[in-house]
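Apart from one protein chain that is not included, each protein chain of the complex appears where it belongs.
Moving on to chain A:
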Amino acid sequence: MLDHADAPARAVHAGDYILEVDNVRKEFPGVVALDDVQLRLRPGTVHALMGENGAGKSTLMKIIAGVYTPDRGEVRFAGRPLNIRTPLDALNSGIAMIHQELNLMNTMTVAENIWIGREPKSSFRLIDHGQMTRMTEALFADLGIRLDPLAMVGDLTVAQKQMVEIARAVSYKSDVLIMDEPTSAITETEVEHLFRIIRDLRAKGVGIVYITHKMSELFEIADELTVFRDGKYIATVNAADVTRDQIIKMMVGREITDMFPKIDCEIGETILEVRDLTLPGVFRDVSFSLRRGEILGVAGLVGSGRSNVAEAVFGVRPATGGQILIDGEVVNIKSPPVAMRHGMAFLTEDRKETGCFLNLDCIENIQVALLSSGKVDNRGFVNQREVNRLAEEFCAKLRVKTPNLAETVANLSGGNQQKLLIARWLLTKPRILILDEPTRGIDVGAKSEIHRLITQLAAEGVAILMISSELPEVLGMSDRIMVMHEGRVSGFLDRAEADQVRVMELAAK
């Protein structure tokens, strides 16, 4: 590791950078992904890289990782031009990346994952498992990670897997660590732990590029930040010198004054009522009601059973006890098609796993719920012209950005994928809309558009159940907030009385 330990963290000296990206340009057929961008990382600092989805952050990461070659410009590492062809090259040169999708082998142990390809050998050139375990323990002790080196990675939580990836990166004695939205799927306490490790690494002189969408984290962890917009470099500033609104302005090129444009709308009669819903071991005695035009926010820590309740109400994994009433009548929602017949729609938490058909095109992604609702076909034959018309209409309404609707959905940004999924459900004209993390991992601009849309739907009389891990979102959008804790409802708060402290009190107890 380079010795920069005694240099003060904020000192600016030329040549002081561990990683330098200069005037990098990358073009894909018809698209300029990066246009003269720069990024300068000092050792021993956390450098946030910000920008909306589609700003070019991932492309830059792939250039650093050697996946793409820049058309112009240069990447220098410790003053020398970087020449990386494979992820292993990157690790060996001291650059480690932790991707949003973790790259671990679930059926192997923690220690095996960390030392794969570099296993300590004993006599006869066989793998020395004892030594490997001891090396892992030493590494973990150094990082303050408490994990069993012999645990199966598949049994770990997302946060623990991240710890393993970080440990692996550290074990390569990396000078640069690049983290792509590391907190998008972990709980508050786990975030605390992650930040402790990051600060620790920073103190040891590691330079960290931290990609995030979350403003609060930025101010907590970052020393400097660089903003990209539409493939262009906008600015690099000290985190201490800017405000939240200034950063947003840099990212979107316009000021978003109200992130949560909640308008008060008329709240009508009760549509959905849930009584004592129970799924043993998951949630118990969950009761709530939902009215026309109302947005009921659901807060709680990850693992508190919020998503499971939503899945039960929609029939994905039905509850075993309790009742669901729609329009005052008890209904037996045993599968999603039944829920849809009662006018429900369900935007799931995980866009990639349970939402998108990534290999299919936009139309195929949008039409599926409409088809299964049976509203556009004639004895099984699909009126494709009508479906296409509706898809075009809703994509325009939701401002989905794609060259055309025959584009494969994997090529769209997260925000646009999310909009497509919302369009999928709006096509079925739902009366009850269940949204599980509607804005997770999407950029600020798309986020506020989705918020506006949710409010507008409520104004049109749709009853909305909105689960979210982001407190400002729950507080800003909801008429009422239901808080869950360990599978039970720990309380309801009205919009007027709700604040972060009260919600967290109920969520953490």
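By definition in this document, contacts are C-beta pairs under 8 Å (C-beta built on N, C-alpha and C of every residue); 3 or more make two chains touch, one makes a residue touch a chain; residues count from 1.
In this text, contacts and distances are computed from a predicted model.
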Protein that the absent chain corresponds to, by UniProt name, given "Sigma-B regulation protein RsbU (Phosphoserine phosphatase)", "Acyl-CoA dehydrogenase family protein", "Electron transfer flavoprotein subunit alpha/FixB family protein" or "ABC transporter permease": "ABC transporter permease"
From A:K121, A:K173, A:R196 or A:R399, residue that would touch the chain that is not displayed: A:R399
Option touching the unshown chain, where A:G355, A:P438 or A:G487 are the choices: A:G355
Residues of chain A in contact with the chain not shown: 28, 31-33, 53-56, 58-59, 230-231, 314, 316, 335-337, 339-340, 346, 348, 353-364, 367-369, 371-374, 377, 380-382, 384, 388-389, 391-393, 395-396, 399-406, 408, 410-414, 424
